[in-house]
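One chain of protein is taken out of this complex; the other chains stay put.
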Amino acid sequence: MLKRKFIILVVVCLFLVVSSITYAESTEKSGEITIWSWDPNFNIPIMQEAAERYAKDNPKVTFEITELAKADVEQKLHINLASGVTAGLPDIVLIEDYNAQKYLQSYPGAFADLTDKIKFSDFANYKVGLMTLDGKVYGVPFDSGVSGLFYRTDYLEKAGYKSEDLNNITWDKFIEIGKKVKEKTGKAMIGFGLDDGGLMRIMMQSAGKWYFDDKGNVNLSNNDALKEAFKTYKAIVDSGIIKKTSGWSEWVAAFNNGDTASVVTGVWIIGSVKADKASSGKWKVATTPRLNIAGAVNASNLGGSSWYVLENSKNRDLAIDFLNQIYAGDIDFYQKILMDRGAVGTYLPAQSGAAYSKEDEFFSGQKVYTDFSGWIKAIPTINYGIYTYEADAAIFTVMPDVYSGKISIEDALEKAEEQLKDQINR
Amino acid sequence: MTEKGISRSFIKPRDKYGWLFISLALILLGVLLFYPIVYSLYLSTMSSKGIVQKFVGFGNYVKLFQDSMFILALKNTLTFFLIQVPIMLFLALILATILNDKTIKYRGLFRTAFFLPAVTSLIAYTILFKMMFSLDGFINGVLLNVHIINSPIPWLLDPFWAKVTLIIGLTWRWTGYNMIFYLSALQNIPEEIYEAAKIDGANKVKQFFYITIPLLKPLILFTAIMSTIGTLQLFDEPMNLSQGGVTSATIGPGNSLLTLSVYVYNLCFKYMPNFGYAATVSYAIVLIVALLSIIQFKLMGDKK
Partner (left out) sequence: MKKNYSINRILVYVFLVFTFIVSVFPFYWMVAGMTNSAVDVIKGKMTFGNQMLSNITTLFTTYNMVRILLNSLKVTGFTVLGILIVSSMAAYGFQIYSSPAREKVYGLIILFMMVPFIALMIPLFRLIVKMHLLNTHSGLVLTSIASVFIIFFLRQSFKAFPYEIIQAARVDGAGEFRIFFSIFIPSMKSSYAAAAIYSFMASWNAYLWPLIILQTDKQKTVTLMISSMSSAYFPEWGVIMTAIVIATLPIIIVFFGFQKYFVQGMLGSSLKQ
C-alpha cells in the first residue's frame, strides 16, 4: 500500500519535473539581439541595463549593442535601407523623434508595426503621435526632451528675483529679468548660439505650432508663432543679455563656467549641468518661458528619441518582446536609469516611482523629476512632419540678416519660405 | 636608324609588361570603382524619397540651376578654393625649400613639427580650433593682449570671420602635408644643379624660381590637383567646426561654411534622403574639378 503510494508519488513527481522542463524549454527564448545606438554616457549604458534585466529572465538571449555617433547611426541606417540589403541591419535602432516620420515615410515596410504589441496608452501622448503613420504605431517611446528653465539661484537672488518670479513667465519677461541680472551681476542670462535652432523649436512647440501645418504644407510666412519666435530671437540678441557661443561644447562651457545665469533646454542636459560639482545647491528649475501669443503654454520639448524594430531583422519578435518587457513594463528599470543617468522616460506608470519624487540636493532640494513629469503632460502634441531639418537650414540662412537688421522679419520669413519650398520640391 | 629594328622587337614584349604592371590595380579599380560610378550615374536620373523613386531623366541637372542652396554651396566652395589653395601651396613650397637647405640647423625638428598638424585626426583638430577661436578663447586673448585688436573678433559667429577661421584651420592642417611631397621630390634633385647655379651667381630667390619650381612642376601639379579635389570635396572641417550638438541648424553662421560635399551629405543623410539628386550634385562636383584640373594641366604645360 505504502509502496504503491510511494510509486505514484514518484511518478507524479517525475511527471511534474519532466513537464516543467519541457515547459521551460518550449518558452525559453534564445537568440542575439543587435542594437545600434549613440551616446556612451546615456543611451548605451541605459540599453545595457535593460539588456541585463532581460537576460536575467532569459539567459539564452544575448545582446550586441553597437555604439556609434548619432549622425553615424543615421548614415548607416540610410545606407542599409537604401541599398535594399537586409544582411547588415540590426534588430533595434534608436531614432531621434524629429526624424521618425522621415524614416517611416521614405522606407515603407522597413519598420515593424507595433500597434498591437505594446500598450501605448501607458506612454506620453505627444510621444506616441510622433511615431504614428496611417494609424499604425512603429516605435517604443523612450526618453523625453521635456524642457525647463534651469537657473542659478545665487545670481537671480542678487538681481532681486525669487523662484516664483521665474515660473510661468513669457519670453518678454525673461528678457527683462535677464537685463536686471546683467546689471546687478555682470553675468549673461543665457548662452546663445546664433545659428542654434534649439530655442526656436522650443518656442514653436510651446505654441503648439511647427514649420508646417497639419497637412504637412510649408507654413512660415503666415505663421504667427514663428513670427513671434523671430521677434523674440532678435530681441534676445539685441538686449545684450546673452553670451554668444558657437557649437555644443562652448554652449555647455558657458553654464559650467558660471558665465550665465540660466539654460533653457531639454531635461537631458541635467548630466551636463551637474558635471560642475562646485555649483551644487545653487541651481533650480522653472517652467519653460512661453511665447507672447494666445494659446502658448509654459511647457515644451527639445529632442528625445525612441526605439524602432526592423521588420526584416533576424530576431524581430524577440526584439519586440524585449522592448515590451523592459521599456513598456519594468517600472524599477525607469527608476534606475533616472537615478544613474538622469534619463526621464515617457512611460507614465514609472513616474509614480520613488526616484521620481526624490529631492535633489544639486537643485536646492527641489523635486525636479516630479516637476518635469508634470510638465510632460502639458507638452502640446504636434506633427514634426518630414522636413524639419530643411526648415531649420532655410530659417537660419536668413537669420544673420535679421540680427543685423538688414531685412525685416516679414521679408526674412518670406525669403525662408521660398527657399524651403525650393528645397522640398527638388 | 638601325635602332628602329631593335626597339620594335623590344616594344611588343615590353608593352605586355606595361599591362602586367597595372593589371592588379586595374582589376580592383574596375570592380570597386567603375561599377559604383556607373550605378550612381544611373541614380542621378532619379528623384527619390528614400526607396520611393521616380525617373526624372535630366530633371535633376536642370534643377541644380534653380536650387539656391546649391548655388550658395558652390559660391562658398569656390571661395575656399581660390583663396586657400594658393596660400597653402606657396607656403608649403617655401618651407620645403628652406628645410632642404643643409646649412639650416635643427632641420629634423622643424620638419617633424611642421608635419605634426597633418597627423591629427580631423575630428581632433576641429575640436581644438573651435575652442581656440571662441569669442573669449585663446586667440582673441593673445590678440587683445598685444593690442592688435581692441575688441574680440567674432571668429565663428559671423559669416565672414567663420570663413576666415576655416581658411586658417585648413592652412594649419594641410601645409605640412603638402610640404612633405615637395621635400620628397627635392631629394630627387641632384645637388649639383644648385651648386652650378651658385657658381653662375644665382641667389637663393633666383634658385627658387628658376630651379626649384620648374623641377618640382610635376609635383606642384599633383598637389594643386589634389588640393582642388580636396577643397571641392571639403567635408569634415566645415561639418565639425559648425556642429552644434543636437540642434545645429546651418553649417556655420548663415550657412557660410556650407560646401558642396556637405550639401551632398545633407541630401543623403540629414534631409529627406534624395540619393538621386545627391548623385547629381556629386557629378556637378566632378565636372568642376575636371574643368579646374584641365586648366591646371594646361597652365603647368604638363603633357599627360
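The letters A and B name the chains in turn, as written, and every chain counts its residues from 1.
The criterion applied here is as follows: contacts are C-beta pairs under 8 Å (C-beta built on N, C-alpha and C of every residue); 3 or more make two chains touch, one makes a residue touch a chain.
Please read these numbers as outputs of a predicted model, since none were measured by experiment.
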Touch criterion as defined above, residue of B:L183, B:L241, B:L257 or B:M272 at the omitted chain: B:L183
Which residue of A:S30, A:T115, A:N222 or A:N257 touches the chain not shown here: A:N257
Selected from B:L78, B:M132, B:V164 or B:A202 as touching the chain missing from the view: B:M132
From B:V52, B:L82 or B:A124, residue that would touch the chain that is not displayed: B:A124
Residue among B:T165, B:Q233 or B:S256 touching the omitted chain: B:Q233
Contact with the hidden chain (one of B:I71, B:L116, B:A196 or B:I295): B:L116
Hidden partner chain, residues of chain A it touches: 34, 38-42, 64-72, 75-76, 79-80, 82-85, 87-88, 90, 249-250, 252-253, 256-257, 268-269, 271-272, 275-276
For chain B, residues in touch with the removed chain: 10, 14-15, 17-22, 24-26, 28-29, 31-37, 39-40, 43, 95, 98, 104, 108-125, 127-129, 131-132, 134, 137-138, 172, 176, 180-181, 183-192, 204, 215, 218-219, 221-222, 225-226, 229, 232-233, 236, 246, 261, 264-265, 268, 275, 278-279, 282-283, 285-286, 289-290, 293, 304
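Everything that follows uses one rule, which is that only the chains that are shown with their structure count from here on.
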Centroid spacing, where centroids are CA-atom means, of chain A and chain B in whole angstrom: 39
Residues of chain B defined as touching chain A within the complex: 47, 49-52, 60, 63, 66-69, 72, 127, 130-131, 134-135, 154-159, 241-250, 252-255, 266, 268-275, 277
Complex contact set, residues of chain A against chain B: 70-71, 74-75, 78, 81-82, 84, 96, 102-103, 105-108, 193-198, 200-201, 243-251, 302-303, 386-387, 389-390, 392-393, 395-401, 419, 422-424, 426
